[in-house]
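Only a single protein chain was left out; the remaining protein chains are all shown in position.
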Amino acid sequence: MKGATTHRYGMVIDLDKCTGCGACMIACMAENNVPFRDDESDKLLSLTWMRIFRLNNGKPFPEADVCYLPRPCMHCEGDHGHSPCVSVCPATATDYSRETGIVSQIYTRCFGCRYCMGACPYKARLFNWWDPVWPDGMEKFLNPDVSPRVRGVVEKCSFCYNRYQLAKNKAFLEGRRELEENEYQTSCTQACPAGAIVFGDLNNPHHQVHQLVDPDMAHGGRPRNPNAFRILERLGTNPKVYYLSSREWVRRSGDNTIEGEGKLKSH
Amino acid sequence: MSTTEEHANEVPAEIADKKETTPETKKESAIGYVILFFFVGLIASLIVGWIIFPRLLYSQKSQPFDFNHAVHLDLVDEGCQSCHYFREDGSFSGVPKLAQCIDCHEEVNGEDPNEEIFVTEYVWKEREVPWLIYSKQPDCVFFSHVAHVSEDSLYDGKDCVTCHGYHGESETLRPYQYNRITNISRDIWGHNIAGFARNSWDRAKMDDCAKCHAEARDAASRRNLKAPTTRFITNIIDVAFPGTRPAGKGSSVQTERGACFECHK
Amino acid sequence: MDRALIPDGVQRDPLWKFILKLGPVVAVLIWGVVAMFLCWIKGLNQTNMNNYYGFALWIWADLAVIALGGGAFFTGFLRYLVGKDDLKYIINFAVLVGFICYSSALLILAIDIGQPLRGWFIFWHANVHSMLTEVAFCLSAYFGVLTIEYIPLVLENRQLDRVPFFHHLSHNMHGIMAVFAATGAFLSFFHQGSLGGVAGVLFGRPFAFREHVFIWPWTFFLFTWSAAAYGPSFTIMLLKITEKITNKRLVKDNVVQLLAKISGWMILTYIIAKIIDTWYWAAVTAPSKGFTLIDFYSNNAFYGLWILFLEIVVGGVIPAIILVSDKGRKNAKLLFLAVVLGVIGVSVNRWVMVLQVMAVPIMPFDQWALYLPSWQEVATTILPVAYGVILIALSHRYLPVWPQERELNPIDAPSAPEAAVAEDIDEAAEAAPDGDLAPAQA
Amino acid sequence: MNIGRRSFLSFLIGGAAGTALSPLPWKLTDDISIWSQNWPWTPVPATGEVTYANTTCTLCPGGCGISVRKIDERCVKIEGTPGHPVNDGGVCPLGSSGLQVLYGPARIKTPLKRVGERGQGRWMAISWEDALAQTADKLTELREGGQPQSVACLSGRTYGTMPSLLQRFMAAYGSPNFMTVPSMRDSYALTFAAMNGQTAMAGFDTENTDFVLSFGSGIIDGWGSPVRMFRANSAWQGGRGKVVQAEPRLSNTAAKSDIWAPIRPGTDAALALGMAHVIILEKRYRSDFVSNYTTGFDAFKTMVMAGYSPEKVAQITGVEKNTIVSLARSFARASRPLAICGRGRGEVPGSMNEFMAVHALNALVGVINRPGGVWALPEPGYIQWSGPDLDAVAIAGGRRQRLDGAGSSNPAASLPNRFFTTVAAGEDYPIEAMFISGANPDFDFLNNQRVAEAMAKIPFVVSFSSLMDDTARNADLILPDHVYLERYEDVPAPMGFQRPIIGLCRPAVTPQFNTMHTGDVIIQLAQTLGGTLADAFPWDNYEVCLQDTLGDQWDTLVEEGYAMDEGFSPAPWADMFGSRKFDFTAAGIRNGFVPVPIAGDDITYPLVLMPYDSMRVASGAIGNTPFMTKTVDENVLLHGMAFVQINPVTAGSLGLRQGDKAELTTPAGKAEVRTDLFEGIMPGVIAMPRGMGRTPYDKKLMKHGVSTNPLVSSVEDPISGLEAAWGVRAKLSKA
Partner (left out) sequence: MFPFNFEWIWDMSHVVFMGGLWYALNIIGIGMTFCIIKAIYDTVKGKDDGHHAEH
């Protein structure tokens, strides 16, 4: 009786527009109660669900070019929900929802084996090495819709699932079951000052994400827009985060190619 | 025999070997003691585990003052929803705030000492009442009231009694019991230490949610089946192999039930 | 003082000497225990693991000890199921080593998880699709089997054996040991394989990923195979070390030669399979994901191609050649070299399958991440070694681990018992204030 | 001893069996794991009703509309207000982490009086009565001593009722020394005054531009109103316009631009003149504008033609000749071109020569006051208070020479950089008391040792800061203001916005601590001082003052959150240049390119250090929040150490590798840094972000890295006297 409507929520990030300002990271941290410590400069220990990578074209001055690439969780669908991380979790603490296409992480179920972190090629999964501590008074801005995590568990971007829940609440109250595109938007999408992030249902041809990338669902959601690409397309993770760039070198940075291979293999 | 054994353990084997001369009778009475003590241990630990342990595990607090639901229910028009309403954004307001009560209780209206406590200690001092909420789920749980009561939701309209029992008809507030280790209300984790629940409101653990959801889903999928035989066979399959029929599948690829995020946050 | 507990007819160091020798090991053990509690109380921030290195030293140690402990199941398999009867002279030791390895593995896992108090979720909320679930279940169950195999040995302690119940129990357990051994072999096959699967199924990590047969990646079979191959080598290595330390011969050469020969052929066949696997991976699997072999071994000295050479040639081909050749095997020095190289080879394999997997960047714009363990990690990793040494020492001293020891190290017969008794009584008298020993003197 | 050991053992076995059959072990195992899921020391955020409070952000001059999400009386998140004309729902990193300022441990919770040595951090909490009385006593004493001019005031904000109240207070009290913190806004105003011949603010119609020529302006690095510029940039990226960035370093703006023209630092004006050369030579200028509304074009033409051929400019700037020619052509050919300047975020005013050269380019293509161009906006005019009546003391004091020299001989409105130099040198008359509101000069000013010296000579420093920033730390008395989420204020004229707009900043929550609105403090002080001062402040409190001042617009502001003149369009040329024509020969540009002489000789200091602006590092009075510091890359800041970006070629010649520790030396100071090898920076130039290395008043907030301000020597612009230094010569050696 469910399954009547399935969504595949996804994101398109326009790297031409992205300025690398970091507002998405902060909006994410604020929405999702991500803690912070005195020194967060070691990025291998820092909790940032959304992380911005700096890409460069590897050329010397003055041909050098850089591009910022924000990386949330890709919410891989893999081969029918077999995301790299979901299938490996021994305690069923992470799951793939057919209803939304979102990869969840249940902090209270996770016991911290970190296998999923090893499985994720995007490094989108992060571990709570420390107990979260908010300086006196700062716990006041914590969002009640997302539970603060304790030490020793893995966490990651949830596409602000709490916002989906709240949007559904409102829809139910108004006698609806389906959400409008603007009713459910992630925190980073909403905050992006450049409007570089677009979020919506990839299954719904009326949603902007679908129109922007024109996903080829017969081939694992591969984008048909020539400017669109996904990171590590060849691994078969089938991520739901797409990137747009008008620059060839940026698009090529999204995946590994062997020298002399020329172009990405089409299949 | 026990003496022999003790010696055997402590003296060199060569010496002990020569001393194997314990009377049979003594050995038998020793076995009797051994069996007796086994049962003493068994029963004592059963008493500890079943009777003493629950008393130690749970503690109780009383509410700041007593509240009569029955009286209030008579005075309002829209039943529970008069005070426990939905906000415009679909969220559930839960226990009323001072602002709601103030409409009627700005001054002491009646004789009830509880009302007097309320008005003098809270209304006049503008302090919210620190009610202890029996049905409060831990922080990791997201529960959508509206999804359960609205006619359009997936699980059809339930009334409050289905989950909360006849709390709305009560005249006093029972003590609030909670688990000393987890700090969670006993209404969530079960009044029966063995985990049995007679009523849906005796326990509200994840498995209880799952049970009800599975029933709702199965019932819904069965409604479409016309022939009694088909329905019978399907029933058996559902009971024996829940979640196997496509119609009964939930959104989770891991459990074929509802995905974890639906209730966890 | 503890003469009464020592098996008949064997020579052991005086207790004070034994304790003195073990002292430093106990100190190491305490150091490890302190680190262990630090990790439990303060959390995994005590380690140098990070979000790129979610799996690090400990998981390597885990995989390595389990591979090395493979000698137990394989020797058991050979002894009880294949019928290599001679191996009964070394099976006790193999079981002991296996017991140490598996108990260590479980302990390390208990330290490694972020929320040890919820560790049981892996069983209760098991996701059967996860290789780690399979590992956890089979590992625990097999540890149970090893315990069952070890118990009779403990019960055969000279004093415990006097208790009729214990005597009968160990006797009966011996009687059906083949059943346990068979179950153990079955469980071992799966968890060794699953440990290989842990890395092999990571389709997001081309360095670890391998093609599948049904649900199992090739590493599944390679891991089982390598554990069976290298496990006995580890048993032999420890045997030789024990003989060196105790200055005694404990197992006859024909037994060692038999085990070494089997190990050699297993290593040889394994390493051929491994080479084929490596070639296929380098030529087909990795390029299909956009990687060349050299991508995995470049940009840093730590994970250069030398590590591949070390694993396959030095730790595989060379020991295989030594062990399968009669001459090589019979030369004591070469034999020892071969088993040591074998142990290194399999450890390097497990190292690579854990740590290099994490170090290799996958996103083209990502970077190599290297990691050095913190002292807490090192200490907790050494902890099982110290624990193993102590357990071997205690077992050697008090349990009849070596059926051939008396034959190989005869004690001057007539005077021995008297002397022993006299010495014991003296020691008992010294200890008299304890009270317990008073009846004996009477 | 029949019931000996074995019975006991049997008892234990029975006990174990019974325990296993009882709920005890299972329930305990379960409960302990539940306990670990909800550890009591992990906060549980309270639920409640969700509401939104719309207000205006004042953390930078951008003037964005923000919606504060609240759960009951708790602010939980800051989001951009959808539909707001400035930012339409977007929010910048600093803006979205504003709650960390509101609830942060750096807040000053009550008035504080210094008890230890200055800067020692030893304070005594005092009541507001005491604090106000002590301030009033001091002011009375100075006034009665006949030296009202010895009181100075520095305001961080330029427009609105708050700086106006402060200025009015100073005037009525009798001091000429009221200053605001200058920025590129002042340079633009002076450029307009000199060339357009009018008092106006610069607005940029970026939404309608199709070709942006930026001389080092960090369009997406915080220039102007940052979110608005981001949106404009997105529109250009979407095909609506081309961006050219002339800058020695591949900033984010340069990386996103269509053409990046790496230019030798400090030669921007030459490039502008070179382009003017091409445009004039090829007659691509807008002749209707040039011939009808300008004056001095011929002289300008002569100057440009003589000295700024592409070849010569290529030599000066390092930009290739062909690039100069093609840039000039595309600029002139574009239908709505726009040239902008103001380095980075535009917080340092800059060289008038450069501003004028760039403005001349805009004039050549005729985009002044045209769609897509640069607009002259009237200064906010809603503050219509009748001038305060001055008593004799005030008149006498007011006639004294301003210590910063602004106003009379100099066109600039205020020159705090010169003020601090004068005070430090002890010239003219002494300053006895200083009020500082919304500014952090101890940190923010270049070569800020000079500020410290000046401050040391001022015996009574009063800070109105809400946070224990570097300046408050060195003050004698702190009268903490509410933070912006707790108070009312008008926020007019977002930097660079092209329409007159006032945003309303209003309380999202009640004040969290014992703080007081600085407006109220001023009104109360005036009333305590009495006389004409009291008469000049007839309002009961600041809120009344604000409502009175805004008059009709108040209702709109309360309802909409902002009041904008939707139909505004800039004055047509005829109105604007009818009587006073655009002057190509204004003093700053008449003689062509005049480089800013930065400190240091090129033999001792072979490199050039340029501070750069990053959206992830706040450089203004508000420092980095913990969330912002979290976004800073590991090649910018690592374990408390800041990196300098350096070209690998330069680094190679110095023997430096990625991440190496090095000592950075400039004529002004030294710092320990690490090196980040970056292909996007011109060889010989090194760069560091501004805004790091604050005094550690909150360890999570700002201690990290190194501040560039003490390293860069201040340089006065010869025309305006404003700060013009864009860098400093430097030396880098391996540590």
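Each chain carries a letter (A, B, C and D) given by its place in the written order, and its residues are counted from 1.
Here is the rule we go by: a residue touches a chain if its C-beta (ideal position, glycine included) is under 8 Å from a C-beta of that chain, and two chains touch if they have at least 3 such contacts.
Predicted model only: the values in this text are computed from it and were never measured.
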item	value
Neighbouring shown chains of the undisplayed chain, as defined at the top	B, C
Residue in contact with the excluded chain [from C:171, C:244 or C:330]	C:171
Candidate in contact with the missing chain, chosen from C:125, C:240, C:274 or C:289	C:125
Touch with the omitted chain, as defined above, among C:4, C:28, C:132 or C:187	C:187
Options C:62, C:156, C:311 or C:377, residue touching the unrepresented chain	C:156
Chain not shown, touching residues in chain B	206-207, 210, 240-244, 254-257
Interface residues of chain C (partner: the chain not displayed)	7-8, 123-129, 134, 137-138, 141, 144-145, 148, 156, 161, 164-176, 179-180, 183, 186-187, 190, 400, 403
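Quick note on the criterion: only the chains that are shown with their structure count from here on.
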item	value
Rounded Å distance, chain C centre to chain D centre (Cα mean)	64
Approximate Å spacing (C-alpha centroids) for the pair chain A, chain D	32
Sequence positions of chain A contacting 2 or more other chains	42, 46, 54, 56, 92-93, 107-109, 131, 147-148, 150-151
Multi-chain contact sites of chain C, meaning residues that touch two or more partners	115, 118, 121, 127, 129
Footprint of chain A on chain B - complex, ascending	86, 88-91, 139-140, 142, 144, 146-147, 150-154, 217, 220-221, 247, 249-255, 259-262, 264-265
List of chain A residues in touch with chain C within their complex	42, 44-46, 53-56, 69, 78, 84, 87-93, 109-115, 117-123, 125-131, 150-154, 231-232, 234-237, 253-259, 261
Chain A to chain B touching residues, read off their complex	1-3, 6, 80-82, 86, 92-100, 102, 104, 106-109, 145-148, 158, 161-162, 165-166, 168-177
